[in-house]
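Apart from one protein chain that is not included, each protein chain of the complex appears where it belongs.
Here is subunit A:
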């Protein structure tokens, strides 16, 4: 049984080691593109603690949250429908397969024509790109309802709403979450790219703009800030998942314990 402290130590030793290597390797660097880590860090402190948080990070995260929410609700609702009604799913399957194979960011130009280069376009791209894994995983999850539970809900006359709420959604939830985790990761990608081509503001814009102004240390700080934001979002996601799927984690742990 590992203590919390040794767990934390185990998690951070490699990042710390890499930072140390970066620090010493870049210490006397005179390269324009790879400034010393010390320079990047002092720049980072000046820019991101916390001056740029409300001006760059907040708008980025807000757009990501909006796009991600649309992806979850839209992809989830459509997945529920397609997963429940086999005939509809079979009819639209080829279209889904085709669209899924088309990278969502390829839609950027048309989105820019339709929605402009402001916030609506950015949110739309994030939603479009991250809806796919949610949609596909929800279809599979809904399909995997235990046949005995179908008989239970029929014989105990569960209402349609109760079937969805207490049988279908909980069955699908572990897979929905797996899809949402992927969706979050590619949503961040879509966020950065949409900001790079769109109106000023946001981390993606900051990185590109710093590079255009030949402010390379600032560009690096933007990349570091983006990494930190992505890491924290993933942690937050894990917390929500643990809460919603606590029964699932408990059951898995229980069965593992019982099986050995």
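Just so it is clear, a residue touches a chain if its C-beta (ideal position, glycine included) is under 8 Å from a C-beta of that chain, and two chains touch if they have at least 3 such contacts; residues count from 1.
By definition in this document, contacts and distances are computed from a predicted model.
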item: Omitted chain, identified by the protein name its UniProt record gives, among "Peptide/nickel transport system substrate-binding protein", "Phenylacetic acid degradation protein", "NADH-quinone oxidoreductase subunit D" or "ABC transporter"; value: "ABC transporter"
item: Contacting the left-out chain in the complete assembly, out of A:102, A:159 or A:234; value: A:159
item: Contacts of subunit A with the absent chain, listed as residue ranges; value: 146, 148-149, 151-152, 154-159, 162, 166-167, 170, 173, 247-248, 250-251, 254-255
